[in-house]
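Shown here: the complex without one of its protein chains, the others still in place.
Now for chain A:
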Amino acid sequence: MEKIVNQKAWFLVLPVFAIVAFSAILPLMTVVNYSVQDTFGNNQFFWNGVGWFKELLDPSTDLGGRFFASLWRNLAFSAIILAIEVPLGIVVALAMPRHGWSVAACLVIMALPLLIPWNVVGTIWQIFGRPDIGLLGYTLNGLGINYNYVSNEFDAWATVVVMDVWHWTSLVALLCYAGLKSIPDAYYQAAQIDGASRWAVFKAIQLPKMHRVLLIAVLLRFMDSFMIYTEPFVVTGGGPGNSTTFISIELVKIALGQFDLGKAAALSIVYNLIIIIVCWVFYTVMTNAGAERRPTEGSV
């Protein structure tokens, strides 16, 4: 059949294009505009070319040094929380009941942390961890552990990490649980018949069936943790020193604290690019893995 060509169909795309233009493209272009200029207020702009970017990517400058230091912090933070939340989420999902009334109860309890706004989570943990009035801080110090997230870098990191684990492990667990629920009972029965151990069942059935949801969980948790701002800002304010100053916190300091709009815009763009690239890598890996899994060939 002859394919019908009608260029007027492009008009149908216009509304979407207009919305995306106002919501994403125009603001982004403003940022691009700032990133290649310098301003001293009063709407006076001076052309700077790629100057800000050069400075940003050179660790020997003040801006570059701060960027790379916070980038490593971000990467370390994401690595740590992924290393904790993914295995923990799997374990929790495996421990959740598969049938009966307790399923609903479990799901509700699991979903609760996910419903709490970021800054509230930060406030909860900020108070919870205080050595003078917080339950956690007071108890730890009472046990003879010198815990103070305001003055000790390790304590600050531990608090931020534990807070994130508390907030987001549920998400991983719920995704894994959905993956586990999709496994038909016959698989478990067959494994029982085949004499498989608990570990063999996990390795041969459960993990392969969770493969896709796990990739989604890792992607979501990486992106979210890489963009983290509110919770550490509320709890530690980026301190002690700069020890918990992540890129987003640095960005706000530069843009709103120092009012260096050019530097902040350059940093925003690089930050954005990193996230888009990581997303793209994950997406490619996921779709490739999916294609490989589809039965494609051959009857016997």
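Everything below uses one rule, namely that a contact is a pair of C-beta atoms (placed from the backbone, for glycine too) under 8 Å apart; a residue touches a chain by one contact, two chains touch by 3 or more; residues count from 1.
Keep in mind that, in the parts below, contacts and distances are computed from a predicted model.
Of "Amidohydrolase", "ABC transporter ATP-binding protein", "Spore germination protein" or "DNA-directed RNA polymerase sigma-70 factor", only "ABC transporter ATP-binding protein" is the UniProt protein name of the chain excluded from the display. The missing chain, though absent from the display, is touched by one residue of A:Gln189, A:Gln258, A:Asn272 or A:Asn288; that residue is A:Gln189.
The chain that is not drawn here is touched, among residues A:Ala200, A:Leu256 or A:Ile277, by A:Ala200. Listed by residue number, the positions of chain A touching the unshown chain are 184, 186-187, 189-190, 192-197, 200, 203-205, 207-209, 293, 295-300.
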